[in-house]
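With one protein chain held back, the other chains of the complex are shown just where they sit.
Up next, subunit A:
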Amino acid sequence: MTDTTEKADFRAVAPALKSAAPRRAPRRARTWRLVTPWLFLLAPLALLITFTYAPIANMVAYSFTDWDGVSPELHYTGAENYEELFTREDLFQVFWVSGYYLAASAVQIVAALYFATVLSFNLRFRNFFKGVLFFPSLVNGVAIGFVFLYFFQDGGTLDTVLGLFGYDTDHAWLGTPFSANTSLAGVSIWRYLGMNFVLFLGAIQSIPGELYEASELDGANRWHQFRYIILPGIKPVLTLTVILSVSGSLSAFEIPYIMTGGATGTETFVIQTVKLAFQFNKTGLASAAAVVLLLIILLVTWVQRRLVPDDRVDLV
């Protein structure tokens, strides 16, 4: 943003400088004009480099060593970690677990879209419902993990609620891989639905209201409005959400780590990486795994952008 506006300024000023006397724009003012945006950027850039790029660079560097995380000595091992990563299929099998979260994010996006559309029309108590839907996003993820541990406990909240309706399931919710992963993915929907919902709602509300009126005159019903006005109108936000969901499901961590610690077939790629680094002290291999995950997510995003290009949508 800053870059483009500044360039425009610069171009506008440049011809003036050539023709007119330099007195009109003194050197000092020009320097200041160049430096000012950078001064503003200094703080965020410093933070970004210190806390994001420097650690990533360190991680990439560690991925080529056999460091155990504490020893003062580390040896350069070349691509050995990457070789091990790609020759051990057990390390990649955990990606099947991401399938559950991927399915969950599909449900989540559809549900968020539905609620956002419904609540964007005039509805009784709509602000209350907005609050209800957004509330889980405000709660700390660790707290959510613990709360849901009680929820799924034998004779816990879920069993009690089902009991009220006459279902005595006596089911160990986190007991089998399928049930555990489904339960965890369910928690993840509950947790992240609100965020998607708010994004969609914001996008929908930025669509000019006269479009609806015009479409109503043309005889469009609610479904037509959704299909031909809302959906194209929020397409950029929708693609963004899909990308975030895919990368989120590939790197699911918080909820399964706190609730099951990866037991009973709920281990995700990130949990596995954490275990390699902090249980088995293979910081080098774990760094390589993290780098590979980063590359996979970049790749998925790129493919997605190629399949669904982000065209500018003109509603009017």
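Rule of thumb we're sticking to: a residue touches a chain if its C-beta (ideal position, glycine included) is under 8 Å from a C-beta of that chain, and two chains touch if they have at least 3 such contacts; residues count from 1.
The definition used in the following text is that contacts and distances are computed from a predicted model.
For the chain that is left out, the UniProt protein name among "Sugar ABC transporter substrate-binding protein", "3-oxoacyl-(Acyl-carrier-protein) synthase", "histidine kinase" or "Succinate dehydrogenase iron-sulfur subunit" is "Sugar ABC transporter substrate-binding protein".
Of the candidate positions A:130, A:191 or A:282, contact with the hidden chain is made by A:282. Checked against the full complex, the one of A:26, A:131 or A:175 touching the unshown chain is A:175. Touch with the chain omitted from the figure is made, among A:29, A:132, A:263 or A:295, by A:263.
One chain is missing from the display, and on subunit A it is touched by residues 49, 53-58, 60-62, 67-74, 149, 152-154, 156, 172-177, 180, 260-265, 275-276, 278-282.
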